[in-house]
Structures are given as structure tokens and as C-alpha cells.
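Notes for the one structure printed next.
What you see is the complex with one protein chain gone and the rest in place.
Right after this comes chain A.
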Amino acid sequence: MLKLLCLVPFLPLTGFLILTCSEGRLPRAYVPWIGAGSVGLSAALATSLAFELMTLEPDTRVFRQTLWHWMAAGDFGVDFAFYLDALSLNMLLVVTGIGFLIHVYSAGYMADDPGMARFFAYMNLFVFAMLILVLADNLPLLYLGWEGVGLCSYLLIGFWYEKPENGYAARKAFVVTRVGDTAMALGLFLLFSQLGTLDIQEAMSRAGAQWPAGSTLATAAALLLLGGAVGKSAQLPLQVWLPDAMAGPTPISALIHAATMVTAGVYLIARTHALFTLAPEVQTLVAVIGAITLLISGFSALTQTDIKRVLAYSTISQIGYMFLALGVGAWSAAIFHLTTHAFFKALLFLGAGAVILSLHHEQDIFRMGGLRRSLPLVFWTFLAGLAALVGLPFTSGYYSKHEILLTAYGAGSAGSWLWAAGTAGAVLTGLYSTRLLLIAFFGPERTPAHRHYGSNIAAPLVVLAILSLAGGLAKLPLFPALPETGTDQAGGSPSLLTTAAPFLGVAIGYLVYRTGTASAEALLKLPGSEALRRLWFSGWGMDWLYDRLFVLPFVVLARLNEADAIDQPYRGIVALTRLGHRLLVPTQTGQLRRYAAGMLFGAVLILAVGVWA
């Protein structure tokens, strides 16, 4: 039964091939069935595999499947092989399960789009690549999936390519993540050259045996992999691409830019956790990056007016929590938060999509309002998602976030600082969530909403709402794929404060945006606050900074070298050969007497050189 594992990624690939090869000639009605059906079958298969694997003894919950030898050169060999343990199973379920729900939703959301077949083809290809990523037994295969999801992300962000700004956003996402990918590729080269293997498990055990903790090589390798992770997971300093990536269709934002692809960095670090344990400084850096990212993007989310950009900054912030968890060694808590976040953030994006659809592609929250009455189903499910995002007790987000923060508190000397940052982030989360809810769903109706969705949109929302609320109970035991977190979770007042923080945020939000006790307009009149708002709104000016630091010098250099200096020698060669051609052509007169004279000349030359030389 476990042998069917290879079908899980190849079913979506088949869907992709069918949709691509039919070149849009397939009847429109069949397209969603193929697109969503292939992923649905994968999800069903993954579920049954999960039952089978989890009934095994914890120590034997590993399954390896080698399909074929991918390449071999000397002692460098790569197999096309899958590796299934509790960690990859967790990812497998998230990718296929959430993926299936979003595919179903897309059938409704994209129903009127002329490029529906292309859309589902890309989606299926994405699911295939993501499954390769999480199932890969070796680093090159993981890298194949890693680049594959990057490609699909590019294709889908720019799905509506007629608009130039969508193409720009797609290019930006591709180029920025490419920076991280380059670091990651270097990391893979380093691992291979030093450890002599590309097999992930083998490499991890060899690293543990060869490198002492804190050694330079371990640190360098971990740093390079971290570079790849921050690029893909949109963490500081490479987080700038994610807000712009919202240019893609909303189901894409839910699938790729909330639930699955952006968490690949978290998966990568969890997968190579043995390496990060060997490099404690880098691991601390992971935590610090997470803490800073969750705070700054929380502030940015506070000022956004586009519903999808609020959610995008919220995503960056929540992945920051996952990085924080990885950094303090709460491995399984990180993956747990990844899972619950996939539930509620997918739900929020899909809800936002339903709103956008009903308002005829209006995304500005200040032009919404009063949706509570016109879209009750969306309102209640959205509310459930926000509750989980904020981390209200007994929702799924509460369990995972609580675990992260309490583990952080107990983690060494920096622990209390990290905890403080995370808790402050929780206040911010409560605040911007409340702001979003109150502005968009309460108050007067500013744009008339026409309920514009059917059951294929409503059903995924309901399922995801249930998962967001109750998903915290279904935590997959990840040991021994990931080491147990120390039991030294702080109790007492930190625990109380952690639980209380979201309520504080919600309360402030309620006072500002509902009762008007303190108004945002009044706040903005304070000196310097308008500048601060603009700073936060622009994502801390990172785009501006990178523009000055990288883009501008590059453009200037390119301008300077417009007549490429390196081309000059080659142009010289061309000119020289053409000159030679022009000099020789006149010898070809077509006149017999000249030809005979030429032969005579040649004979004399040979004699001269040969006899008298």
C-alpha cells in the first residue's frame, strides 16, 4: 500500500499533462474535474497512506521509495527517490488536502475566466512540484521541487499577464527568491563537497559525525540554507516580494502564498534541523529573523488598505512565528503552526476572494463595510479564520502559537526577549485582525455586494472554518522525524500574558474602530505619526532601499556598458575575417589565364621552399 506513494505526486502531474496537451480544446466543463479531481485523488491516497504509516511503531515510521536513477557521474549519483516520514507526511496532507479544497474553490472562482484550463494546469504542476519538494529523498530532487514551485509561483502571479504590473510582480517574486535560491544552491554544493553525499538523511548523520557543534563549515552550510529559506518564505531581508505577489488570482494567494510554498523554507529548516543544531549561532539567527519579521510585518499589516495585502503581511508575520519556533528548537511546534496557519490563512484568503468576487473585484477595505449582513456565510467563516489567526483560546491557532511562545520563553538568555517580541506580535495580530473585520464587515455598506458564489466556493470555506477552529486537536505526532521539544515550557504569568495578549489587541481595535473612543484620525495628527504610517504602509521602505542599493547601480552599470566592452574583441574577430574574405575574393576572377598563373606561382613557391630552403 505504501508503494502507492509515487502516485501521490504523479496524479497531479498527469492532470497537468492532460490539461496542457489538450491545449484548451477540452470542453470547459471537464477542466475543473481533471484539475481538482487529480488533486482530490492524491489527497485521498495521502490520507490512506497516513493511516497506514501512523499505525506503525513510531521508530519504523519511515518509507523510502526509489523510482529510478536520475543521473550518475562517477561517485556522484542521484536517485529519483521519495522519503516519507511523519514530517513529510504532515506536509503531504497539507499540500494535497488544502490543495484539493482550493482547487474546488477555484472551479467556482475561475468559472468565467477564459484561461481556466491554463490556470488548472499551472495549479496541478504546482502541486506536483510541491510534493516533489516535500517527498524528496535527496537534495537535488528537493531543489528540483524548490525551483518547480518557484516557476509555478511566477507563472501564476503573472497569470493575468495582460496587465503589465502583474508581470512586474511575477518578475519581482522570481528575482528576489532567486537570490535566496542561489545561496541555497551554494549550500547544497558545500554539503556535497564536504560530506560526499546528497542523500538528506545520510548527509545529516555525516554532518553530525564530521562537524563539531559550532564549526565554521556547519555554520556556513546552515547560513546558506537559511538564505534559501528566507527567500522562499518571505522573511527578512527577502520578504519584499510577497505583498506584490497578491497580483495573482486569489486562490493562488491562498494555495501558494499562504498555505504551502511560502512555508517551504520552514520545511527545509525542519528537514535539515540536525545541521542547524550544529550551528547554534545560525539557529539563534533564525529566531531573531523570525521575531523581527513578525513585528515589522505586523506593523505594516496595520496600515494596509487592500484586503489581500493585509493578509499578505499577516502571512509574513505568521511565518515569522514559525521561524521563531525553529530558532528556539521547537521543531514540531513550528510544523504545527505551519499546519494550522495553512488552515486559517487559506480560509481567510478564500473568504477575501469571495468578498472580492461579490464586490466585482473591489479590494480596498475602506470601500467595503457592512458585509456582515450581505455575505453572512463569508462573515462567519472569516470570523472563524480571524479567531484562529489571532489565537483566541481553543482555536487551532491558539494551540500552536501558545506552544511556540512558551518554548521561546524558556529558551536560554535571549528567550524572554524573543517571547516578548512574539507576544507583542500577538497584540498586533489582534489589532490588525479586528481592524480588518470591523472595517470590512461592520459599519455602513459602502459598495453594494451581490452574492456571487455557489456551493463550490461555500463548501471549502465551511470545511476550512471547521479545521481552523478544531484543527488544533489533530496534531500529528512528529517524533522521531523531529526531536521532542524540551518540556520546559514556561507556565504561570508568561502563559497568562501570552493568552491575554490577543485580547489586548482586539480590545484596542474595538475601541478605535468600533466605539470610536480613540480614533485613528486623531492618532495621525500626532507629530511624526503620518511619516510612521507611510513607512509602515510601504513595508518599512525596503522596496525603496533595495531600489537604491541594487536596482539602480545595476541599471547604471548596464547603461554604462551598453556597447558591451567584452563584445569588442569578438567584433574585431568578425571584422578581421570579413576583411580576409574581401581580400581573397578578388583572386577568384573566373579567368583561366589567372588560374593557370596561380598554379605556376604555386609550383614555383613549392620548389623554392622545398629545394632551396
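FYI, a residue touches a chain if its C-beta (ideal position, glycine included) is under 8 Å from a C-beta of that chain, and two chains touch if they have at least 3 such contacts; residues count from 1.
The definition used in the following text is that contacts and distances are computed from a predicted model.
With the options "tRNA N6-adenosine threonylcarbamoyltransferase", "DNA polymerase IV", "NADH-quinone oxidoreductase subunit N" or "Electron transfer flavoprotein subunit beta" in hand, the undepicted chain maps to the protein name "NADH-quinone oxidoreductase subunit N" (source: UniProt). Within the complete assembly, A:602 is the residue of A:454, A:516 or A:602 that touches the hidden chain. Seen across the whole complex, the unshown chain contacts chain A at 577-578, 580-581, 584-585, 587-588, 590, 592, 594-596, 598-599, 601-603, 605-607, 609-611, 613.
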